[in-house]
Structures are given as structure tokens and as C-alpha cells.
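Note that one protein chain of the assembly has been removed; the remaining protein chains are unaltered in position.
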Amino acid sequence: MSSGTFLIMRHELLLIAAALLVLIAEIFGNPEKKSRISLFSIILMGIITAVGFLPSPAGELFGGMYVSSGTRLIMKNILNIGALLVFIQSVTWLNKKENSSKVSEYFILLISTLVGMNLMISAGHFLIFYIGIELATIPIAALAAFDRYKNKSAEAGIKLILSSALSSGVLLYGLSMIYGTTGSMYFNEVSGLFHNNNLQILGFIFFFAGMAFKISIVPFHLWTADVYEGAPVNITSYLSVISKGAAVFILMIILFTVFPVIVATWQKTIFVTSILTMTIGNLFAIRQQNLKRFLAFSSISQAGYIFLGLIGGNQLGMASVIYYVLVYIFSNLGAFGVVIAISNATGKENIDDYNGLYHTNPKLSLIMTLALFSLAGIPPVAGFFGKFFLFTGAAQKGFYLLVLIAVLNTIISLFYYLLVVKAMFINKSENPIAAFKSDFYTRFALGICVAGIVITGFASIIFEAIRNLSFGI
Amino acid sequence: MINFSYTIWILLLPFLMFLLLGLAGHKLKAKLSGLLGTFGLGIITFLSYLTAYKYFFTSEKIDGAFQKITALNFTWLQFTDKLHIDMGVLLDPISVMMLIVVTTVSFMVHIYSLGYMKGEKGFERFYSFLSLFSFSMLGLVLATNIFQMYIFWELVGVSSFLLIGFYYQKPSAVRASKKAFIVTRFADLGFLIGILILSFNTKTFDFISLTNPSGAAISQGSSIGFLGLSVMTWSMIFVFLGGAGKSAMFPFHIWLPDAMEGPTPVSALIHAATMVVAGVYLVARMFPIYAISAPVALDVVAYVGAFTSLFAAVIACTQTDIKRVLAYSTMSQIGYMMLALGVAKYGGETGLGYMASMFHLFTHAMFKALLFLGAGAIIHSVHSNYMTDMGGLRKYLPITHITFLIACLTISGIPPFSGFFSKDEILAAAFQSNKFLFAVEYAVAGITAFYMFRIYFSIFWGKDTQYQHTPHEAPATMTIPLIILAIGAAVSGFIPFNKLVTSDGKILETGINLVIAIPSVLIGLLGIGIAYIMYRRESTIPDKLAAMFKYSYKWAYNKFYIDELYLFVTKKIIFRYIAVPVAWFDRHVVDATMNTIASVTQGVSFRIRGFQSGQLQKYAFVFITGAIMLAVLFIYLWK
Amino acid sequence: MDILSLFVVIPVLTITAILLLKDTRQVRVVSAFGMGLQLLMAGTLVFLYLSARHAGNSDEMLFVKDYLWFKSLNIHYSVGVDGISVAMIALTSLVVFAGIFASWEVEFLRKEFFVSLILLATGVFGFFISIDLFTMFLFYELAVIPMYLLIGIWGTGPKEYSAMKLTLMLMGGSALLLVGLLGIYFNSSPDANRLTFNILEISKVVIPLPAQRIFFPLTFVGFGVLGALFPFHTWSPDGHASAPTAVSMLHAGVLMKLGGYGAFRVAIFLMPEAAHELSWIFIILTSISVVYGAFGAIAQKDLKYINAYSSVSHCGLVLFAVLMMNQTAMNGAIIQMISHGLMTALFFALIGMLYGRTHTRIIYEMGGLMKIIPFLGVCYVIAGLASLGLPGLSGFVAEATIFVGAFQHPELFYRIVTILAVSSIVITAVYVLRVIAILLLGPTTNEHFEHLPDARWFEKISVVTLIGSVAAIGLAPFWLSSMIGTSLHPIIDKIIALNPF
Amino acid sequence: MAANQIMFVLFSAMIVIFSILTVTSRRILRAAVYLLFVLVSTSGLYFMLNYQFLAAVQLSLYAGGIVVLIIFSILLTSHISQKFESSGLKKNIFSAIAALAGATLSIITILDYNFSATTEAAKEVTMKLIGSSLLSVNYDGYVLPFEVISILLLAAMIAAIVVAKKGAPKPTELPNINQE
Partner (left out) sequence: MNSGIPLQYFLILATVMFFTGVYGFLTRRNLITILMSVELILNSVNINFMAFNRFLYPNKLEGMFFSLFIIAVAASEAAVAIAIIINIYRRFTTINVEDVNEMKF
């Protein structure tokens, strides 16, 4: 393996190395001081994230099975940032007694899912893509079932793994058809051999259904809420941003590079599903009381908006999707960060519990508000820019109707985001959550999120950088 | 060319006075503010007389006609290149004549109020409002363009509103002021629409270019028809609506009697002498257009004027509140003026009506102000408005008695008092052009004499009423204006109006037409005679008559139920059947639609919750069917 | 730092300063200072603008500054003003200044209140200085959102419902608007690589008519929602009724103007053909707004509702005039915006002060207040008179200009509709006088009110500022009118050039 | 009928029948055994198709590994003789409709497609070829997935342990801050 190979594959290799290091630390470390493993993992992840930004050559490895390019690198970097944030946010929770025996497992599993995602993004072959996606899912299911003393956690785990198995089955079935009609599983070969025939479309739809499952696109989304609610909050946040983001990235890459021939078909597919997704996600979110469930549906509808960037198949759309995922990571992790902090301190996860939060914990409320506004796309925070660019991407190809439906949907979403804001600022509570001080990790992570929410929008350089690396069909 | 630019002070002074008294008045001593206001108006009066002298006697005439002089003019608000509101001073015979009327009466009222309003709360407020009114009225009179006139027209309306509602804690005063404002506002709407139509066609607001009989503007729009009448006619009718509102012509007359809730000096100034004749002034101002381009509109003016004069005169006979009687009498007299304008034509002999109208306006201002101030003096001493509470007052109020008598004789058209001359001209003009209208006016002359002497006899003669406090003559501040006005009323008939104020500015040769003069004096005397019989002493005749014509009396007493009709329209129709339903519609239909969208969303959200059943297999089912349906859709249905 | 950006920077600095303050009592002083500075700045801007025009600078926009922001989409942060925006900025500074004093006695979460209020103002200022559609939209939404908290936290009555409704409906408007703006953007240049959000540049091209037909209604209605266009006005009564005083002032006084301004500056200016073609629909809607709002006001009992409906009527007049698409009417529309902004702010300030004393807004529960609180009473009468269009106060100037302008429309239909709209002045008089009569005049009905205190110094500052401005415009409208008029020329030229009707 | 055709019919019949039995049998252990039969028959098919290596993998990993795992877990969680009640009729019908619809759709689409027979020479699937392909870093080489799958297996192992591991302390009650 040459150094060039290492450079190209450094994300995956470093992550694997990190996983092994954590494993070694687990085995040889002092069992009394396991909490240090958290810090160790965070430092490792921090280093990996930083290294990821070093310039890197683009190239193909393994006869085209592994592809690296600027776009894919930036996607991986974005995921790394998100993962790092999740890591930091997890510390308080992991320090609890009931979790103390599983700290290193937690990090190893998370890192291995990250390896899976990175591989899947760099895939040049459906096999790598498939293994990557499974590697990114199976450990997550175990993590969802991490709270072994909670029924809901176990339920979340089983629902995730079984549904995901079904979706993988459907996806594979679709892939088998694509294979049967093209004779190859290499991305660049498939795209050349694709025609607009029924069997291929059927294969594509099944493939799409499998992917849509991962992104929680309606009607393949039903697992989302239950899993999000049942899983530990950190895992929920990880699922809702990192897993989803990775799936969006790879779907986008595949759509753009493998399926340009049937662009009309997948545009229609996306058109229908994104409308369904936004609307259904929003409609369900309205009624939710549990914040995790609430954010689950919100993330479903967010996925619908993200599809608007995909639909055009244009450079702008791609840039806006990548950019939006970045913004979304900050916003959603900001919101989850607050939920995690409060959940850790009080165990409360309901919107009603947040009544009068502003009077006791103003900073947390403000961060939550900022994050929710960013999710809703309210200026001047980054979410506004993200949504604007997504819609611009769709409008560029003339999907004005879709944009209109999407923006009308943002009103519904604004409604329920405001419900939370209302709870925190306006509602009175007999028994509000008492003032508490979060530990350093929580505050640090939230600080990064806030900075991200605020800066990502205004600093046009971020978007421009992404834009320059993006490509259209 | 004479420099008239000082006339700006005629406008500025009262405005400054208004600001001074309005903003700082409560800090001054009450008496000082009154004196200040009076003094200010004195200066204005002086300036006005100066202007009148210079205009009529020293200004240059062209072709034997008085010229319209734009003393000063500046653009206040530019709409388009041609349409712009200017603020300025236009001097021509009628504006100068009005200047005299307004300042004279106003000055008298200012002095009079020093006594009448003494000790009232809000004395300085009263004077600031009076200043505001003077400012507005003068601005109206001197307007160089129709929009300026409209502006001051509105201001006059609001000062009238403020003054009627001066006793703002008295519900009836509040109601009356509101009514006055809204009714006139409604009429002003017509005025504004008229202006819009007029300016759309003529592309100018300027009076001089509008009313130039040979100018381009005057013929604009008379050829464009709309609903059977020319556009010019429409616009003039609409403009007249505005005039009718201010001048309390039927059917906009209802506010005037109620307006008597205001302090009596205000009634004298605004609701007798000056503001209410603004409508007449407006028609006179636009007269060339009426006469040349919109004769139909002019006929409307004539008939409305005639009807109102008769209608009001009849009601006046039945009222017992002396101020109300005077108010109806005012309406009736203004009807005279309107009629006179309506029957006139532009220029020459046929323009007699125009001159007569202006003449009557002038004399009427004098004697009606006198009447009101006299009534004020009476009320001041008796503390009642009702003539049923009065009687035999001649002993207690000698000066008031004499001046009031002069005024009554004047209005009844008895020579040599001024009313005789002006009314005679009007009747002559009516006789010239329309015998029917002449007949009406002739009858009205008789009725007028009757009802005026009805109150005269009831107050000063009649039964000897026992008063709780012995009535006493008013102070000098009140009697002096009475005397001055009485002199004015008596002698102003000798002013040669035919040489000064005519439709085309040229001298009009007129004389006393005995054929008309003698019968009119006779009918006046007849009216006085009947009144003498009925009211000189306590008599049962009026009651008998009232019983005999029970229903007609009742109708007239109740002012022909016009007020009730209005009340019905406003309260019932507008409020209950339009405004309330609109408000209801807004809340329960428009808003409800918006709320329904929200509740439907929530409802749908609730209904579809079954999809999220928590059952893994149902999820899978949806997944599979979803995939299959998408496949079917995109393979077979929507390829 | 250019002068225009200062209008955004100063509020932001003020907010920062407030946030850094420890002592909440100083908050209002700092706010007043910041907004006072802003008012001075506005004065300076007016002066600079007029002197630049006087010096012969005939550019369409002055003080233009342009910074490239998002290169790939050609999004700029670009600011510039013409007479219209200068006037609107002046209006905003006045109202905000008065609003600060009107909320002098907010006790609950004072810091947050002033921060939200100034944030709202920031959005409005930003909107008026922007000449780039993107930043304009950004500031537009920025202005809407603090409203939710302001009403929700500091409001009265069904505040949560009203706040939510207001926010959602306004965001609904901005949703339509967003689509409209994107449509404009993608048609802003025949060359796909030279698309722009810059209003001035877009105005130089003709957007294809089929595109205009789609995007004009979207844009117009999008702004129209904020401008209380029938039937999208229903947020207004509830919102105003529940909002705290300063917020009502700002909202009715300034925020609703964003609608009119946007409809004019974006919808009509950039898409005149469609505007001309479709104006009849919106003319009908706006005339309904005008008359219907006025009738709606007659039947109300709550002072704020009355004023809210009257705002519907008056703002309807703005859109009505804008749609007439000629110089005079548009000029009138702008003056009406300013005039209505001032007087409705005045109204709401006074209503707030009355409410603070009597704790009711139902007119029938009050009466004869003139005697007890003459200062406020007189101010209320003045506001009422301004509202019904009394000459000498700003309302008349605006309405007269609008009506004369609208009546210049060459088509009979428009003139007849104008007459309909004109008739609203009577209805306005009816409800204004009705309120004045019940509220202020007549005998005092409630003995509890006998000893109410009259206005205090900060209230006087607030009210006098506004009345002064109302009267200034009313007495000397020519400078305002001509300042706006000159700025309208390019717009009118474009309309005339494209629509030789 | 040629031998291979007979074999095909045999295998496919077994696959279909046992598949259906797997998903319908009311005794769980039987179902597991039926699954085993299906998997074995499938490996028979692979033999038929000349993929001996994969057939072997199928037998060892699938039939030998997974099914044993399943049976273990059955033993852990159920009584062997337990007959569980059949699921609701409505659910069965709807599921059957969905499955039938899906199958119909797929089959129609498959039959609709004109597969062009290959003209390429078949590669001999020798162990050597498989081995070298599996370790090749070039085109058509599978070393990368081979390596990654090892990580997956490791992760899966850890995951399974994390979930199933006993002995972690029970969660402590949260301090109720509100009462402090």
C-alpha cells in the first residue's frame, strides 16, 4: 500500500485505526478510569477531523471500487464534524454509572459506522456501497438498543435492524436487476449501460426504496419515529444527522453518476416522495409531545426539503444539499444538544416539561430557539441560507410548484417549532425545570453548534467552497 | 398693479393665533387669551376692509369688469404637471365681499363672546377654535383653486365640529357635532368626486382657468356623456352635493338644527352667517361652469334651493326652540340664495340672480348674525332656549328688543331695511326665468315674515312670564356688536351691489321693480299681521290651528321625520345590516377560513396517526406497498 | 462603513450593548439612546440625500454600496436608497423612537423586550436599504419573527393564538414571495450565467410575459399579506389586538409598510406588464379591503380592533394606489404608507397609554375621558382627525394624492372603483367620530377613572414626536412629495415605456 | 427432460414449498428446519450453476451458521413445542395481496425484458480464480470488500456483545433537582 493510497483513503484508514486504538485502550487501560476513554476517543476523532481537511489527491483505487474526489472528501469531512459533535455530546451520558462499562464499545461502534459511511460515500462499486451501508446500519441498531434496561431502547433496536434488513433486501433485489441488465456493478460502467427500460426502472425503484428508507423518506419512514424515540438521545441525534446525511450524500452521488440516463424518472420519484415526505413529516410532527419523537418527524420533513436539492440534478442543487446537510448537522445537533443536556440532568423529554424553561435556563432556551429557527429556515441563521439554496436549486430547473409546496410546508414546520419556543418562553409552569449548569463537554458542543448555526450562513466562503467542488449530471 | 401680497397675513394671523391659543392657551389667563384672539381678528378685519377698499375702488378694471387677481400663489402639493394644489389668495368681487362678511361677523362674535362666554370652562379653547374657524373660512373664501377650497372646506367642517361639540360633556352636543361632521363629510365626498371628475376632464384645479368663460377648460367634458348627462354636468352636480351639505340644503339639512347645541355665538358666526353660505359661495365660484357647461346642474341647484326654502320655512313655523327656528330660517334663506343662483345665467341682464344671491348672502349674514346674537342675549338672560319659557321681555332687554325687531323686519323684507332690497332682486330674478319658482319663493316670503314675528311676539310680547331671576340686559361687550350689526342690517341694502358683485364683473343696471316689490312687501306685512293676531297676546288660535291640521302639524313639528329616516338608514342599515355583518363575515368567514386551514391540518394530522401504529409489520407493509406503488406509477402510469 | 449599513449596524450594536448590560434599568436608556442616534442618522440621511439630489446627482439610487456575497448565485449585499426608501427609513426611525418611549414601563423581561423590538427594527431598516432581492427577503423574514415572541410574551388577551396566527400567515406570505423571487431571479437575464438579484439590474431587462403572469401574483400576494390585502388580512386584527403597545406601533406603523413597499418596488417595478394585465383582479381585492376594512371598523368594540380594521382599510388604499400604476397614485401610495405609519403608530401608542390607565380597551367601558386626561384625549382626537383625512395632517395629503392619481387612470372601470374607494373617507369619519364620541366626550361614566393621571414625560415624547411628524407632513407636503416624486420617475418611465397605454 | 431440468424442477419445487412452509408453519422450530431445507436446496441450485464454492459457503455459513444461530435463539426464547396462534386474517390477506402484487409486478417486468444471451466465454470458476480475485487490488478484484467485511464482522460481534452483555449496573435514580 503506497503512501498515495494512504492519503486517498486516509479517512477510512484513520477511523479504523482509531477504532482499534480505542479497543486496545479498552483492553489494556485501567478499568477504574474508563471515563478517560471518552476523552481519548474525542481527541482521536478531533485529529481525524482535522486531518480530513488537509489537501488530498483525488483518485481511484482498487480498480475503481474506491473513488475519492473533492466532493466526497468534503462530504466525509462534514460527517466527521457531526460525529465529533455527537462524541462530545455523549460524554455526560456515558459518564453515568449504568453506561460506564460500555464506553469503549460505544465509541468503537460509532467509529465503525463512520467507516461504513465513508466507504459508502467513496464507493465506486455497488458492493462497497452495500457493505458500507450495512456497516453503517448494523452497529447503530445495537447502539439504539444500548440502554438495556429500557424497553423502548430494545424496541428501537429491533425495529431498526429488522426494517433495515427488509429495506436492504429490497435494495439488493433492485441491485440484482440492475446487475442483470447491465452486467456490472461498477458505477461508471452501469451508467453507460443504463437504458430507460422497465426492468431497470423497477430495479431503480427498489434501490431507491432501500435508500429512501435510510433517509426516512415517506412512505419508507415509519421506523424513524419509534427508533428515534426509543434510542438513547445521542444515538438519535447521530441517526438523524450523520446517518441521514451520509445516505443523502451517497444517494445523490449515485443518482448523479449512475442514473443520469433515467433522470426524468428519478426526478418524478423525488417529486412525489419529497412532497409526501415534507407533508407527512410535518403533519405528524404537529402532535408530538416527546421531543425526540418530535425531532424525528421534523427530521423526516427536513429530508423532504433536502430532496429539493437533489431533484434538479444540477451543480447548484448538489452544492446546496451538501451545504444544507452541514447546516442541518449544526442545527439539529444544537437542538439535540439541548435535549440531551436536559435529559441528562432531569430525564425530562417532553415539550410540556420545557414550559418556562427560559426563566430558569435562559441560555439553553436561546440555543434551542436558535437551532429550531435554523431548522425552520428563519434568517439570519444558517438554516435560512440552506433552505434558500435548496429551493434555488430546484427552481433553477423549473420546479416552482415543488418549491411552492415546500415553502408552504415550512409554515407548518414553523408552527410546531414555535410550539416549542412557546413552551420555553411563553408558557407558565408550576414546576419548571430547575436551573442547572451543564458540564464542559455539553457546553463546548453547544458552543460549536451555535457558532456553526450563526457562521455557516453568513460566511459565504463555505458555500462557495462546496459549490466549487460540486458537480451536476 | 396693486400689491396685495400682504393678504397672506389674513390667512396667517388667525392660524398663528390658533396655534398660540391652542398650544399655550391654558397657560394664559382666560381673559387675556380672549382679548388676544379678538385683537388678532381686529387686525384681520382691518386688513380685509383695506383690501376691499383697494380692490373695489383702486384696482384697475379691464373692459369695465373687475379682474380676478391672484394675490399670491405657491405650489403646496404637486400631483402631475398640470394638477397641483396651490395655496394662495384669489381676489375677485365675491371673495372680497365674503372677506368683509366673514371678518365683520367674526369680529363681532369675538367681541360678543367676551361677554357671552365669560367664566366658561375652556374659554381659551373657544377662542382658539374660533381662530381656527376664521382661518379656515378665510382660506376657503380666498382659495385660488378648487382643491384649496376643498382643503379649507374640510377644515371649516372640523372647526364647526369642534365648536358644536364645545360642551363636550353634554351628550346632545356630542351627538350634534358628530352628526354635523358626518353629514357634511358625506356631502364632501360628493364634492371630492366632483373635483376628481372635473379635474380629470379639465386637467386643472385653478379657478381662473376653470371659470374663464372663453377658456379651454370650461368646454372640456361637456361633450362626453355618461348615463345620459354630460360629464361636466355630473361633476357639477357632485360639486353641488358638497355645497348642499355645507349649506344644509335638503336632504343634507338635518345637521343644522342640531348644530344649535353649540354656543350661540358660534351659531351666529358659523351656522348663520358664514360657513353655511359656503355652499352658495361654491356655486357662485363655479358659476360660469354651471351656467355655460352644465345648465342641468344649475336647474338642480335652483329646485333644491326652492324646495329647501319652502320646506324649512314650514318647519320653522312649528318649532319652539328659538335657535332652531332661526336655524330653519337660515336654511330657508340659503335656499333663496341657491335658487337665485339657479335661475341666473352668465353675464348681462340674465345674471341678475347671481348678483341677487350675493347681495342676499351679504344682507343675510348681517341680519342673521344679529338674530342669533340677539337670541344669545335672550338665552343668556333667561337660561332657556324655548320661547314657551319667555314672554314680555321687551321690558327687561330693551336694546336686544330693538335690534331684534330690526332684524325681524329685515328678514321679512320690509323696506327700507336691507332684506327688502336683496329679496326683491331674488324674486325679480326668479320671476324673470321661472314663474313656478317665483310663486314658491313668494309664498316663502310670507311664511318667513310669519314665523319671524311669531318668535318676536312670543318673546318680547305675549304673556308675562314669571322669571326666577329677573332677566337683565346683556353687558356692553354683547350689546355693542348687536347695535353694530343692527346698523349693518338696516343700511346694507343701500350698498350698490349691482356695481360691485356681478356674474361677469361688469356693472349691472337694476332698479326696484315695483311689480314685484309691492306684492312682496304686502305678503310680508300679511305674515306679520297673522303673527300679530296669533302671538301678540296669549291666544288659543295657534293651538286650534295645530289641532285642525293635526297631522300636517305633527309632520312639520317632527321635521317631516327626515331625522328618523336618517337614523334608520345609519343605525339600522349601515350599522346593523352592513357594518355588523361585515365584521361578522370577517371573523366567521374570512378568518374562519384561515383557521379552518389550520384546524384541517391538525385534524388530518390526527387522522393519519394510525399509520404510525408502532407495529413493525405495518411499517413493513407500508414500505412494500409504497415501493410497489411507486414502481407501478413510474413504470406503467407516468412514464 | 457606508452610511446605509450603519442603519443596520447601529441597532445591532444597541442590541449587543443591551445584552451586555447588567442592570435592567439602564436597558431602556440605552435603547432610547441607540434609537435616538438612529433617528439622527435618518435626519442626516434625508439631508444628505436632498443635498446630493440638489447637487444634481440623478442616479436612480444613491449611496449605493455593493459587496459580493455569494459569488456563484451572484448574491450581493447591496444597499442603496432613493427618495422613497429614505422616506421609509425616516418613518421607521420615528416610529421606533416613539415606540421605545411608549414601552418605557415594560417590566417583565425588559431586556429581552427591547432586544426583540430593536431586532425587529433592524429587519425593517435592512429591508428598506436593500436593493438586492436576497438581502431584502432576508431582512423581511428577520423582521417578522421577533414579532412572535413580542406578542406571545408581552401581549395581552389570546396572545399565543394571535402571535401564532400572525407569524404563520406572514410566513405564508413570505412563502409565496420566495417562489416569486426565485422566479424573478431565474428570469432576470437571458444569459443563464448572469442571473442577478439586484433590483436595478433586473429592472433593465424585460422578464418574459408568461413568467410574469406566474410570478407577479405570487410576489404581489406575498407582499400583500403583509400589507393586509383582503382576504389575507385576518392576522392583523388579532395580532394588533394582542400585541403590546410598541409592537402594535411598529407593526402597523412600519412592518405593514414592508408589504406595500415590496409590492411596489419588487412586484410592480420588475413585472409591470403582468401588473398591468392583472391589476384589475387586485384592484377589486384592494378596493374590497378599503371599504370592507372601514365597515369592519365601525362595528368593533375594542379600540385595537377598530384601529386594526382601519389599518386594513388604509393599507388597502396603499396597494390600491400602487396598482393604478401612475406617478401620482404611486406617490400617494408612498405618502399614505408614511402617513398611515405615523398616525397608526400614534393611535396604538395612545391606545396603549389608555389601556395602561383604564385596563380596558372596550370603548363602551370608557367615556368622558377628555376631561380627565385632556392631553391624551386631544392627541387621540388629532390622531382621529389625521386618520379621517383632515387637511393639515398627513392623512389628507396621502389620500388626496391617491384619489387624484387613481382617477387619472384612463380606463373607466378604474375610475369607478376609485369612486368606491373614495367613499371610504365617509365611513372612516363615522368610525373615528364614533370612537371619539364614546371614548372621550360626554360625561364620565366610570368613577374609577376620575383620578387617572395624564400623560407622563416619556409618553409625551412618544406622542409628540409622532404628532409633530404627522402635522409636518400635513402642513408642508411638497418636500416629501417631490422627494418621492423624483424617485418615482425611473419606475414610471419603465412602466410607461413598456405599457404604452 | 434433461437431468439438469429435472434437478431444477426438484430444487425449485423444494425451495418454493419450503419457503412457504417457513413463513406459514405454526411451530417455530419446524419453520427453522424448513428454512434449512430452503437454504440447502438453494445451494443445490448453486451446484447446478457450477458455483461449487458458493454452494459450499451457502451450506456452511448459511445453513450451518445462521440457522444454528436461529435455532439457538429459538431455544432461548421459546418452548419447542409451542404452537403460536396464527396471525390475524386481515393481516394475512393484505400481506398476501401485497406480496402477490409485488411478485406479479416483478415477474411481468422480468418477462417483459429481453435478456440477450451472452456470447462471452464463461470463466472457469476455480478456487484459484476466486482466491486471486478476492485478493486482487485491480479491476474485478475484491480485496477491499473482503477487508471491510472483516470490520463489519468485528463490529457486529461487538454490537452483539454490547446488546446481550449482562452485568452492567442498573441506572441510578435521577436526583430530582426540582425539590432541591
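First chain written, first letter: the chains are A, B, C and D, and each begins at residue 1.
We adopt the following convention: contacts are C-beta pairs under 8 Å (C-beta built on N, C-alpha and C of every residue); 3 or more make two chains touch, one makes a residue touch a chain.
Fair warning: this is a prediction, and the values are worked out from it, not measured in the lab.
Shown chains touched by the missing chain in the whole complex: A, B, D. Contact with the chain that does not appear here is found for just one residue of A:V51, A:L162 or A:V261, A:L162. Contact with the chain not shown here comes from a single listed residue; of A:E26, A:E229 or A:D353, that residue is A:E229.
Even with one chain removed from view, chain D keeps its contact list with that chain: residues 2, 4-5, 8, 12, 15-16, 19-20, 22-24, 28, 31-32, 35, 38-39, 42, 45-46, 48-51, 53-54, 57-58, 61-62, 65-66, 69-70, 72-74, 76-78, 84-85, 87, 91-92, 94-96, 98-100, 102-103, 106-107, 110-111, 115-118, 120-123, 125, 129-130, 133-134, 140, 142, 145, 149, 152-153, 155-157, 159-161, 163-164. For chain A, the list of residues touching the undisplayed chain reads 126-127, 130-131, 134, 138-139, 141-142, 145, 148, 150-152, 154-159, 161-162, 165-166, 168-170, 172-173, 175-177, 179-180, 183-185, 225-226, 229-230, 287, 293.
Although one chain is not shown, part of chain B still touches it, namely residues 609, 612-617, 620-621, 624.
Definition applied: only the chains that are shown with their structure count from here on.
Relative to the whole-protein C-alpha centroid, the nearest chain centroid is that of C.
Here the spacing of chain A and chain B, counted between their Cα centres, is 77 Å. Distance from the chain A centre to the chain C centre is 42 Å, each centre being the mean of its Cα atoms. Chain centres here are Cα means. That of chain B falls 100 Å from that of chain D. Residue numbers of chain D whose C-beta contacts span two or more other chains: 105, 109.
Within chain B, the positions touching two or more other chains are listed as 598, 624-625, 627, 631, 635.
Remark: the chains found to touch one another pair up as A-B, A-C, A-D, B-C, B-D. Listed in rising order, the residues of chain A touching chain B in the complex are 158-159, 162-163, 166-167, 170, 198, 201-202, 205-206, 208-209, 213, 218-220, 222-223, 225-226, 265, 268-269, 272-273, 280, 283-284, 286-287, 412, 415.
Those residues of chain B that touch chain D in the complex are listed here as 617, 621, 624-625, 627-628, 631-632, 635. Chain contact summary for the complex, chain C toward chain B: residues 165, 168-169, 230-231, 233-235, 237-238, 292, 295-296, 298-300, 309, 327-328, 331, 368, 370-371, 385, 388-392, 396-397, 400-401, 403-405, 407-408, 415, 418-419, 422-423, 425-426, 429-430, 433-434, 437, 440-444, 477-478, 481-482, 485.
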